[in-house]
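Of the protein chains in this complex, one is absent; all others appear in place.
Think of it as A and B in the order they're written, each chain with its own count starting at 1.
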Amino acid sequence: MSDPSRGSLSQINQRVETAYNAAIARIHVQRGVGRMALLLVATFVLFAALNPGVFLSEVNLQNIGLVAPEIGLLSLAVMMAMLTGGIDLSVVAIANATAITVSSLYTSVLNSQGQGAADSMTPLILLAGVAVGVALGAINGVLVSVVGITPILVTLGTMQLYNGLALVWTGGVTISGAPGGLTSMGSTAILGVPVLLLILIVAAVAIAVLINRTAIGRKIALQGANPVASKYSGISARSTLMMTYITSGLLSAVAGLVFLSRSPSASADYGSSYVLLVIVIVVLGGTNPNGGFATVLGVVLATLTLQVLSSGFTAMRLSAYEYAIAQGLILVGVMVLDQVKIKTRKRRPSTDGEKQDAVAEATTK
Amino acid sequence: MRTALGRLRGANNEGLLVAVIIVVAVAMSIASPAFLTPGTFFALVRSSMVPLVFALGVLLVMISGGIDVSFPAIAIFAAYTTVRWAKDGNLDPGLVLIFVIAMVVGGLLGLFNGVVIARFRLPTLIVTLGTQTIYKGVLLTYIGSLYISASELPKSITRLSDVHLWDVPGGGYLHFMIIPVVLVAVFIAWMLRWTMFGRSIYAIGGDAEAARRVGIRVVRTQVWLYTLVGALAALGGVVFVILGKNANPQAIVGTELDIIAAVVLGGASIFGGRGSVVGTVLGVVLVQLINNNLVLVGIPSTWQRAAVGMLLLLGVTAQALGRTRARKRPVIVQKEVEA
Partner (left out) sequence: MTVVAEPVLEVHNIVKTYGGVHALKSVSISLLPGEVHCLAGENGSGKSTLIKIISGVERPDSGSISIGGSRRSHLTPNEAIRSGVQVIYQDFSLFPNLTAAENIAMLSELAERRRFSSRKRIYAEADRIVRELGLKIDLGAEVESLSVADRQLVAICRALVGDAKVLIMDEPTTALTHTEVDRLFTIVRRLQERGVAVMFVSHKLDEVLQIAQRLTILRNGELVETGPASDYTGRSVAKAMTGREVSEDRLVAPVDKDAALLLDVKNLTRSGDFHHIDLQLRVGEILGITGLLGSGRSEIAEAIFGIRPAHSGEVIVAGQSHKIDSIRDAVRAGIGYVPEDRLTQGLFLDASIADNMVASSLDSYRTKFGLLNRKRIRDSIADLFKRLRIQAPNVAAVVHSLSGGNAQRVVLAKWLDRKPTILVLNGPTVGVDIGSKEEILTILREQAAAGMGIIVISDDIPELVSSCHRVLIVHEGRIVSEFVGEDINANEIHKRMAA
């Protein structure tokens, strides 16, 4: 376009080149989803073939549907943080805080005012539990966006703090008691689909709408893609990061309610192995740990895959430790593979300007 | 602007940390007369020994610009594997060989971390989270999950467990293992300050690309670094077994956050390039001071985790606010930077 004197051949070359780049870009975008769908089917088929009697039993399949939601919700929470280039290590602690709040409130109302009052106040109690989760998320948000501490340190600290306060509150023991409505929800299914799974689906759709179809959601993704450019575009880092960590807190709180609905007890130490599992899922689901890119569908599929893997391991009578090894290997393996694929990409943005310019300049000639 | 006050604060706020430790100690001795005894002091020393060895490893990684959460898994993996081997073979290879074997095992696990991180330039937190579970899973699945009690441990270990350098009149004692721990700390401090390897770690943490350009072999240095850190973790693991007089494969893992908190409080920067052994020692002491003595001053032990979390948040908040102030101060310098 710039220099008509150059032959049309180079123009065609240029078109091919750019079309190729675009195709690569599309594959890159779809990578998480396509790969995960394939992996999910493959794992499922593998275990179904290895031990159909146990793996395909109704109990096992239902179990997948029951455990996946809480992990999926926590994964979406971490995905939000990773989308901005941060991380949230406090999600499990927040979920437990919500579960403990609901359980304690319910028990104390039950003891002081009886079953009727406790049942009628259940919605308020649940709301209080969610509010606790949101508030804890907001504390993360303030520390990240206003004080300006790097997310990994913030959530490392708040994970300790929230978990520590939960320990103090419960005295380190498992407390029991949960609203009847919540526990019965945990065992209900609509048209064969567990209600808990429906909750995950609703939450996933809501998050997908948030990050793809709303202004704040797009801003969150842009913030993760390049914080400097988003500042120069008038995007407020403060509001995007606040929104991110509050959403993360909200999702964790819902996960906490799911904890309670599966078994009417709460403790500070529940799900301590989830932190790693959830990070594995989020990375496996195609989220860029450096920010800017995430797909909800990829993360949901990764959740199901890991759940299938877990129950498959159980069906094969493999131990929880072997499952842990598999998780670790998957995490490291996926990251290494991704890195090998995009090997040619930048070393350091500041020195890369010229290189990129050179590349780009040459493509248009 | 290096004023007297600035010197007192130290390059990494070491002075400030000393002040905080003194304030906490004074507050504790006011709250409880039982605090101000030699027993408390020597218990603090004893409980700081293992965390300090781990913290030194975390410090090295952090100076190079990374963060490592796999060291507890490496520590117990290496220590347990070694004593398990001795127990199963019904032999006592002797203290030196126990340390050597454990450190070789730890070094190999660290080497794996290093290769994955340096070769593929991956985020260190996520990689070490992954390797942590791998190491722990392999240990419990393939090596052993049984508790090894004092009577089953090699004699060379149990004999050392009760060796005190000094039994303090009025309670408390100084354990023999303080000697190797102090030696290790001095060695790390010396290495960071006086060897090119140490300076290269600072350089890589300061600017990895610049390090490459001046001819530092970044990948090789990082791989060696993680190997060393693995060996260091193993050493900590063996000291842990000696002090505890048992080997529990489920132990240690889960303490990583206390250690990282101590190192961050000790002034090391999570962005790399900054941190000192003195600061790390002080950070470990502060965390242990609080962990050990909350009960003494009448706070239930369940508060420990929350207290350390709070401490970490306060520490990093102070650092972040300090940074903001420093950014705002030299207006002219900043202008030129961006010009």
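Structure notes:
By our rule, contacts are C-beta pairs under 8 Å (C-beta built on N, C-alpha and C of every residue); 3 or more make two chains touch, one makes a residue touch a chain.
Being a predicted model, the structure only gives us computed values, none of them experimental.
Of the options B:G137, B:P154, B:G205 or B:G266, the residue whose C-beta touches the omitted chain is B:G205.
Where chain B meets the omitted chain, the residues involved are 193-199, 202-203, 205-207, 209-217, 273-274, 330-339. Chain A residues in contact with the hidden partner, per the touch definition given at the top, are 1-3, 14-15, 17-19, 21-22, 25-26, 209, 213-215, 218-219, 221-222, 225-226, 228-236, 292-293, 344, 349-365.
One rule holds for everything that comes next: only the chains that are shown with their structure count from here on.
Inter-chain spacing, taken between the CA centroids of chain A and chain B, is 30 Å. Contact residues on chain B toward chain A in their complex (touch as defined above): 67, 116, 120-123, 125-127, 129-134, 136-138, 140-141, 145, 209, 254, 257, 260-261, 264, 270-271, 300, 302-310, 312-313, 316-317, 319-321, 323-324. Partner chain B is touched in their complex by these residues of chain A: 87, 143, 147-150, 152-154, 156-165, 167-168, 171-172, 272, 275-276, 279-280, 283, 289-290, 319, 321-325, 327-329, 331-332, 335-336, 339-340, 347-348, 351.
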